[in-house]
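A protein chain is absent from this complex, but the other protein chains hold their places.
Chains here go by letter, A and B, matching the order in which they are written, and residues are numbered from 1 within each.
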Amino acid sequence: MGKALGVVTAVIGLVSAYFFVAHTWWLPVDISTTGPAIDRQFNETMIEAGILFLAAQLLLGLFCWQYGDKPGRKIKHWPGGPKPVVAFGIIIVGLEILALSLFGAKAWGAIYLTPVASNALHIDVQAEQFAFFFRYPGPDGQFGKIHPELMSDDNGDYFGIDPANDVAARDDIMVGTLTIPVNKPILLTLHSKDMIHDFYVPELRIQQDILPGLVIPIHFTATKTGRWEIVCTQLCGLGHYSMRAFLEVLPQDQFDDWLKQQSGD
Amino acid sequence: MESDFHSKGKDIEVSESGAGAHAVIMEASPFGLQSKKLAIWLFIASDAVTFGVLLFGYSYLRLGSLDWSYPFKGASILNGFIMTVILLTSSLTMLAAVIAAKHDDKRRCLRWIGFTILLGTIFAVLHLREWFHMFGEGWAIYKNPLGGSPVFAAGFFGITGLHLLHVISGVIALSILAIRYNNGVLDKNHVETTSLYWHFVDLVWMFVFPIMYLMNAAR
Partner (left out) sequence: MHDAQPAVHHHTAPEGFIAKYVFSVDHKVIGLQYYGLALLAVFIGMVLSWLMRLHLGWGSLAIPGLHLLSRNGAPGNIMTPEYYLSLMTMHGTIMVFFVLTNAPLAGFGNYFLPIQVGAADMAFPRMNMMSFWVTFAAFITLMLSFFVGDGPPLSGWTAYATLSSVGGASGPGEATGQTFWAIAIALFCVGQLLGSLNFITTTLDLRAKGMTLARMPLTTWAWFITACIGLLAFADLLPACILLILDRSFGTSFFNPAGMVLNGQVTKYSGGSPLLWQHLFWFFGHPEVYIAIIPSFGIVSHILTVGARKPLLGGTRVMTGCILAAAFLSYMVWGHHMFLSGLNPFSAILFSVPTLIITIPFTVGVLMLIGTVYGAKLRFNTATLFSLGFISVFVSGGISGFFLAQPSIDIYLHATYFVVAHFHFVMAVASIFGIFAGTYFWMPKMIGRMMNETLGKVHFWLTFIGVYCIFMPMHYLGLAGNVRRYAAFTDNFLVPLIPVHKFITVAALATGAVQFIFLWNLFHTRFWGPKAPDNPWDATSLEWSTTSPPPFDNFGGRQLVVNHDAYQYGVEGPKDYIMQTDPAEAAGD
C-alpha cells in the first residue's frame, strides 16, 4: 500500500506540474506596459512554487514507499532533529517571500502608486447591472456632471447627464465599447450606480473593483492594437456572467477618426 | 452543595453532588479561576469584540461622512452625564455587594444588589426617555430629521440600543441572582461572576458616552 501511495503521489505531482510547465493553459498575450513586470513576478513565483510543490509531493511519495511497517524495522528520527528543518523552513521561505515582496511591490506600484501621465486620455466608465458604458469628454475636454436622478436606461442617459442645463455635458460621447489609441496613457475613472462590479481585461493585466459611492481611477497604456474583452468579475446579480464589453485598441490616426465621427453624431 | 471548584496550588479537590459523590483530583486551572468566572471573562472578551466592531464601523463611516450631525445640546449632554454617574455608581454598589457576599453577609449583599438593580433601572428609564424625546422630534433608526447623514441615526440607535439591551439583561440577571442567592441556590461566586458582567456593561458605556454623545455635541 505504501508503494502504491508513493507512486500515485509522485504521478499526481508530475502530471499536475506538467500542465503548468507545458503552458497548456496559460495567460494570454500581454498588451500593456505594466504587464511584463507582473508576468515576470508570475513566472518567478511559478518556478519557486513548482519546485516546492514537486519536492514536497515527491518526498512524501518516496517516504510512503520506503517506510512501511516491516517486522524487525526500527524507527528512524530525522537526522539533526527538528531544528535544522525549522530553520530551513523559516530561512528559505523567509528569503523567498522577502524577494517576492520587494519585486512585487514594484510591479504593484507601477500600476497603482504611479501618478498618471499628464497627457492621458481620460475616459469615464459606468458599470451597472449588467453592462459597461464609456464616456469621452468631447472637444471641450470636460465631462458633464452626473445626476443619479436623471440616469435612465430607457432613454439612453446612462450617465445621468443634463445636456439641457449643463454646457459641459453637451458634447460628451457615450459608447458601449471602450475604444482607445495604442501606446497612449489612458485614465479610467470607474463608478457604479448599483452593485459592486469589476473591470477586468486579462490581456492588460488590469483588474479593479468598481464600487457604488466611490470613483476609482486606474490608468494603463495599451501596446498592441486589437480587440479584447472586458468582463465583470465581481458578483453583481443574475446577469453577472454576461456582463461584458469590448476593448478596441486602434492606431492613433484611426482612433482620431473614430472620435471625430462620434463627435459629429 | 458545591457548585464549582477553586484551585489552590498544584492539585485541587472537587466534591461532587448527587449519589456516589467522591473527590477527584485534577490539574490546577492556569488562571486560578473557577470555571464560571473564566467563562464570563471569555464571554466579556467576545462581547467586547462585538461592541468594538460596531464602534469601528460607526467611526469608519463617520470619518467618511460629509454631512455629519451634531444634535446634542446641553440638556442631552447633562442627561448623558447623569446616566454615566448612575451607571458608575451602580458599579460601586455592585462591588459592595460582592464584598458583602465574600463576608457571607447575605442581607447586606442583597441590599446592595437591590441598589444596583434600582440604579440600572433608572439608567434604562432615562435612556428610553431620551429616545422617545428624539422619536418625537422625528428621529428614527433610518431617519435624521436634521437632514444630515442617516448613519448618525443608525449608529446612535443601534449602538446605544445594543448597550441598553445589555443593561436590561443585566438588571434581569441581577434580579434572578438576588432571588436565588436569597434561596441559597446560588452562592457568592455567582454574585462575583454576575458583577463582572455588570462592570463590563459599565465599561462599554464609558466608550459609548464619549463617542456617541460628547463627540456629537452641538457646536
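Simple rule for what comes next: a contact is a pair of C-beta atoms (placed from the backbone, for glycine too) under 8 Å apart; a residue touches a chain by one contact, two chains touch by 3 or more.
Model, not experiment: these values are computed from the prediction.
Interface note: of B:Met83, B:Ile117 or B:Ala154, the residue touching the hidden chain in the full complex is B:Ala154. Within the whole complex, the absent chain has one touching residue among A:Ile31, A:Ala127, A:Ala222 or A:Cys236, and that is A:Cys236. Annotation for subunit A: contacts to the undisplayed chain at residues 1-2, 5, 8-9, 12-13, 16, 19-20, 24-28, 37-38, 41-42, 45-46, 48-49, 52-53, 56-57, 59-60, 63-64, 67-70, 73-78, 81-82, 85-86, 88-90, 93-94, 97, 100-101, 104-105, 107-109, 111-113, 128-129, 148-149, 151-154, 160, 193-196, 198, 200, 202, 205-214, 216, 229, 231, 233-242, 244.
Within subunit B, the residues in touch with the undisplayed chain are 1-5, 11, 14, 16-22, 24-27, 29-31, 33-36, 38-40, 42-43, 45-47, 49-50, 53-54, 57, 60-61, 64-65, 67, 141-143, 149-154, 158, 162, 173, 176-177, 180, 185-186, 190, 193-194.
What we mean here is this: only the chains that are shown with their structure count from here on.
If you average the CA atoms of subunit A and of subunit B, the two centres end up 48 Å from each other.
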